[in-house]
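Below: one structure in C-alpha cells.
Missing here: one protein chain of the complex. Every other protein chain is in place.
The block that comes next holds subunit A.
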Amino acid sequence: MSQVFDRIRRFTTRYVDRPILALPLPVGIHRSLFALQAKLMTTEVEVAVRWQDVGGVPTRIVSPPRPKGRLLWLHGGGFVLGSPDTHAGLTDHLALASGLEVWTPRYRRAPEHPWPAAPDDVRSVAQAMPRPFHLGGDSAGGNLALVLLAQALTDGRAPLSVTLISPVVDLRERQDDSRTDAEMLLPRAFLHRCRAAYLRDADGRDRRQSPVLAEFPGCPPVHLELSAREVLEPDGMAIAERLEAAGATVHLHVEPKTPHDYPLCAGRSSAADMAILRMAKHLEAHQP
C-alpha cells in the first residue's frame, strides 16, 4: 500500500505539484494549495496538541504519551509557504516515534516579513523554550535551524542534537542551476521567487542567510536526510562537510527516487516512515 503511494507520488509530484509551484499565482493561493496538499500527503494522527506563546511566537506543541524531552522543529516551505499545521503530519509522527514533545513555531513568513524576521522569531522561541532541547528543520526550516545552531554554539548553548531534512544552506546568487533538471518537485522559478521574497534587497552573503558560511564550533551530532538528485542535494552535501569539518558526527542518509522533503508523507509512504524511524533513533540516541 505505502509503496504504491510512493510510486503515485512520484507521478503527481512531477505532473501536478511541480507545474503548480511554477505558476506565478498570488502567495495566498500557493499557501492554500500547499495546506490542502499537505493534508492529503500524510496520515493525520490523534495526539495531544496545544498552542502556546513562546517568546512572543505562537507555537504548536505536540505531546506523545510519556514525553521524554523536547525537539524544536522549524518547518519548511521556502520561507513563504507552510506552517506548523502543514507540517503536523511530520512533527506528530516524529513526536510519537521519538517520544519527544515537538515544538513548531509559527515564525513570520515572506514576502510580508522578509529576512531577518524568521530567524529573529526562531531565536526568540529558542531563548524562551525550556532547556535542553533537540533542534531540527526541513528545507527552509533547515536553513533556520542551522542559523540558530550557529548562534547557539557561539553563545555556548548547544542543542542536544540536530536533525535536518534537505536544508537550504546557500542563498547566494548561483549560476549552475542545470542540476534542477533531475529535481522532481521544485521548479527553478519557484526557488527564485522564494529567494527574492525572503531576501528582498539582500544578496545572501550574510551567514544568517546562508549558514553554509557560518561556523559551528562544538556542534552536537547531526542526522541529515536528503533525496537523491534533488536540487538541494549539493546544499546538503556542502553543509555535511562544513559540520564535519567543525568536528561534528554527521549521519547522512540519501534516499533514492523520492521528491524533496519526502518525510512529509509520514504514514502514507514507506520511505517517509523509514525516515521518521531513522530520525527518531538519532534523537533517542542523544537523549541526556
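Keep this in mind: a residue touches a chain if its C-beta (ideal position, glycine included) is under 8 Å from a C-beta of that chain, and two chains touch if they have at least 3 such contacts; residues count from 1.
The rule is short, and it goes like this: contacts and distances are computed from a predicted model.
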item: Per UniProt record, name of the chain withheld from view ["DNA ligase-associated DEXH box helicase", "ABC transporter, ATP-binding protein EcsA", "Multiple sugar transport system permease protein" or "Acyl-CoA dehydrogenase"]; value: "DNA ligase-associated DEXH box helicase"
item: Candidate in contact with the missing chain, chosen from A:P65, A:G156 or A:P256; value: A:P65
item: Candidates A:L96, A:A118 or A:M184 - the one touching the absent chain; value: A:L96
item: Of A:T12, A:T43 or A:S124, the one touching the omitted chain in the full complex; value: A:T43
item: Subunit A, residues in touch with the chain not shown (by the definition above); value: 1-3, 43-47, 64-66, 92-93, 96-97, 99, 266-267, 270, 273-274, 276-277, 280
